[in-house]
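Questions regarding the structure given below will be posed in turn.
Shown here: the complex without one of its protein chains, the others still in place.
Coming up: chain A.
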């Protein structure tokens, strides 16, 4: 049977031994599977570049889920009611779960969990720069759910059909759970928006801060996104950055009306002729600053993750020691 588990590391070695002719044949088989919209599974032959691209993308995605627990975890102890607190805890727990699904998917490509953790806490791996923004108000829990999780869903739904089987399957689970995240965020904003003038202002201020960073989550414009074409040819990515951004904005506009909140772009309007949304130019210098690690909370996020990893070491060691002791006892008994 085919397991979802970590792929044997013998495959790359074995591929070094096969000659050019065999490789061409394997490449042809791989191309045919992609062409036929079939999935690639962990132990299939795949081009090195495909494997590398997936490891990078899936591990970044996993790191984003794990780091993404922090901006919201910040509000668990400050939630305005027991109900909101319970919901927020469930959501943060989901993010941990999503991180684990994705780490498992990445492991099937031959990278270990420890290696990925190491890359994250030594700042050699990236995660979505959206989580480097601070969450100073309760309304941010609403804006994150509505805008950040909303953008994530827009990105992730097409990934359920990604050509790499374990990635697609992980995304199916994640997408099912994300829709709760977006709705709970929308509800927080709606209640604030319909509350006191101060609450309404808090909701609007938060949307003003998160709107542009959320649009930047789709990545650079198509003509400046060099890797996109290859990812689309491999059917990892199904739609371009700009297509997804347009789709997202189209969903937000009527939702913002229901919320009674304004999207902070005076130039945002439907262009009948282009059949697309006109919008203001995105300020990519800010995006690049945050991406380069100079965002408001980059250092804090990584430090926190590193501390949690190091301070939790004794728990992992104790669990391993206990397991070893029990196994030794069983050997003696047998």
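Keep this in mind: a contact is a pair of C-beta atoms (placed from the backbone, for glycine too) under 8 Å apart; a residue touches a chain by one contact, two chains touch by 3 or more; residues count from 1.
Basically, contacts and distances are computed from a predicted model.
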Chain not present in the shown complex, as UniProt names it (candidates "1,2-phenylacetyl-CoA epoxidase subunit B", "Intermembrane phospholipid transport system permease protein MlaE", "Formylmethanofuran dehydrogenase, subunit B" or "assimilatory sulfite reductase (NADPH)"): "1,2-phenylacetyl-CoA epoxidase subunit B"
Given A:42, A:68 or A:165, the one touching the chain that is not displayed: A:42
Contact partner of the left-out chain, one of A:70, A:104 or A:128: A:104
Which of A:38, A:112, A:194 or A:300 contacts the chain that the document leaves out: A:112
Sites on chain A contacted by the missing partner chain, in the whole complex: 1-10, 41-44, 90, 93-94, 97, 100-101, 104, 107-108, 110, 112-115, 169-170, 173, 177, 316, 319-320, 322-323, 326-327
